[in-house]
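Report on the structure given below.
Removed from the display is one protein chain of the complex; every other protein chain stays in position.
Up next is chain A:
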């Protein structure tokens, strides 16, 4: 059994966000971190590994320095890593990225017992599209927003966390799951893991590695294969401070109900 986890290196947006004059993110001036939701996916895979002995492979698309992030993920207990990297892949939007990652996952191979995991979304683009698109391109059933995962044989019982409630569904392997932060708390790297991570298998898949996959075509990858055009980037105006009502007496509650009703919220 294998678990393939997609991870992305992203700029740390918890500090100061730097923006280029053209409105794109100034990634060079921001610290690079592993996308937080992806670490939840890695942790879920590591928990399943403890239960099943599965092999865990992380896959990332990005420039060569992303190796550092992949080694760190291996220091948490992941078995091997693949970096998908090539000039031809540069400028890809979510459509083209999922095309390339799906081809890379095909290359690794998805067997009947295998699982593909992704974080829900990356903190730089916040689209939550890549995971589901990979599932579509690989023809795998997908379960998004996983807040709990239980495995029994070839069946996974997954609790999805949605805005207005939970949904529990069962799915058979092979499948793709996107993970949210409520799923678990990612473990730290360990001392042993750090001293082992540079000796673990690490491969680079470039254009030549993947070019024979039917998903890979100059018209479906890179900037050319990306239907998304950025029309405008801007910092949204700050919302007002909001209104505070204090007290639980009837008059205050009536006032609150009145305000909400006026805004057609109730």
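To be clear about the criterion, a contact is a pair of C-beta atoms (placed from the backbone, for glycine too) under 8 Å apart; a residue touches a chain by one contact, two chains touch by 3 or more; residues count from 1.
Everything below uses one rule, namely that contacts and distances are computed from a predicted model.
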| item | value |
| --- | --- |
| Per UniProt, the name of the complex member that is left out, chosen from "Twin-arginine translocation pathway signal protein", "Acyl-CoA dehydrogenase", "Sugar ABC transporter permease" or "Cytochrome c oxidase subunit 1" | "Acyl-CoA dehydrogenase" |
| Of A:51, A:168, A:190 or A:233, the one touching the omitted chain in the full complex | A:190 |
| Chain A, residues in touch with the chain not shown (by the definition above) | 68, 71-72, 75, 188-198 |
